[in-house]
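A short worksheet on the structure shown next.
Left out: one protein chain. Kept in place: all the others.
Our next item is subunit A:
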Amino acid sequence: MRRSLSAALAAGALAALTLSACVPSTPEAGGGGDAERLTIATTTDVVNFNPLVGNSRTDSWVTNLMYPHLTQIDAEGQRIPYLATEWGYNEDGTEATVTIRDDMTWTDGEPVTADDVVFTINAVAEEQFGVVAGLITALESAEAVSDTEVRFNLSRPDGTFLDSVGFWMPIVPEHVFSQAESVQEFANDSDWVSAGPYVLTEADRGQRYVMERVENFPLAPEGTPAVDEVVFQIYPDVNTEVLALRNGEVDVIGNVLPPSTAVSLQDAEGIELAQVPSLGWAHLQYNMEREPLDDVRVRRALAHSVDYEAIREVALQGFAESTGGSTLTPTLTEWYDDSIQEYPYDPAEARRLLEEAGVTDLSLDMIYDQADANISRWAPLVRDSAAEAGITINLQGLERNTYISHADERDFDIYAGSWAVMDNPPANFALAFGTDGFINYANVSDPELDALIQEANEALTVEEALEPTQEAARIIHDQVYDNVLYVETFNIAYSSDWTGFQPVPSELLGIVHPLSLSQVRPAG
């Protein structure tokens, strides 16, 4: 008995030792800059493999590499060809036509044709789901005129249609997705058939996603990407991602770095930072259905009570650009209007305006997402600079879902937040500042503005849309319908073993998008 008990204890101790001993490490994923594998760190899983449904960051990165869009954007945010080579409207704007490439194929050998485009948009229109459904309200019908030509018939002139559909709608293979009873409910979680530069071959939830390059991707300089395999590896948070990059476990951190982390990596050996501007902006919105915020003098007083420079230089550590207070940001160069000037930080002027409006002891609640590291850093600055002007701002850092629901119900005095992707000003203005716009958080209702926004939406070219859009932006600034603080400069870290990334605006695309990853190659 004694011997058997000792033996059992010894066995137990051995098991414990096995668990706690430092087991020799097996070959780690990634690192090294060889052309075999590029490892990208991310903090979230792919939630949904259906590109028309999924909307987490990792969902977009993975599915963007698989399903082509009609257009993509360049470093200036302008549309450039992807699947589509040409696009345009007829004279009265009721027909939009797109010509697509004839040399792209799905990974099972089937050609990518106009029928796939028609199938995709019809599925979204019929089942009404995902990002795209809200963008195609003008669509009446879609038809394939030939294998390479698609015609969209529109119920009204809509100059934002092609820009929006081109940017947001992934094209899915009809012969695969049509097998599902409902395209929306199709999980698409195995046997992937795609046409982008990489195809998903392995998905280990909670761990990693392995994608292999395709032999035929005509947009890559060599006709096929230079790297054999792209792997998305899951890490708990940005800090561990940075450690993994330093250790050489990963080659790219997909998530943008918080400003303080970016500063600490600026001079790190073997690490490069790609900088891309946001397509959105950070802002304060004042609820105009609440007194005295319906008075423009009060809103201007609030605009004069924000120390914009301090927010950009201190909270964002300089990784932020002023838009001049305009909702047309320098990121979209073709729309930008540099004649709009930021309200100077001037507490005395703020006090004067409040006095003129007859408002004393102004006390307001400001909601923000407490998990947003940037906003959590600048919210106290907004409060403190407002205090200089005699305005009391009560900070309400909320849990994310609570915050979203407050914003949705317009239950706040001041809303502090940021838009992630505002890719098309006329369309975005309609949503954010048009009466009844879905994200018109400030409750703006201005007939003159509505008319300008409508004019801009009906214009069929940027040249035609520019004047009404810039005029609308001027009104938004003048009336403080939105108080724009900055456009963030995102830092994306990667190993200097690699070169050839193509940075484009927004954290959604950054350097992890089809054009970039079909060109990246080992350095030297």
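Going forward, a residue touches a chain if its C-beta (ideal position, glycine included) is under 8 Å from a C-beta of that chain, and two chains touch if they have at least 3 such contacts; residues count from 1.
As a working rule, contacts and distances are computed from a predicted model.
This figure omits one chain of the complex; the name its UniProt record holds, of "ABC sugar (Glycerol) transporter, inner membrane subunit", "dihydrouracil dehydrogenase (NAD(+))", "UvrB/UvrC motif-containing protein" or "Peptide/nickel transport system permease protein", is "Peptide/nickel transport system permease protein". For the chain left out of this panel, the touching residue among A:Thr137, A:Ser260 or A:Gln275 is A:Thr137.
Of the options A:Thr44, A:Thr105, A:Ser178 or A:Gln370, the residue whose C-beta touches the omitted chain is A:Thr44. The omitted chain makes contact with just one of the residues A:Glu222, A:Glu399 or A:Asp478: A:Glu399. Seen from subunit A, the chain kept out of the figure touches residues 1-2, 5, 9, 12-13, 15-16, 18-20, 22-29, 44-45, 47-48, 50, 53, 55, 128-129, 131, 133-135, 137, 184-187, 189, 202, 204-208, 210, 233-236, 240, 243-244, 247, 399-402, 404-405, 408, 419, 428, 431-432, 438-439.
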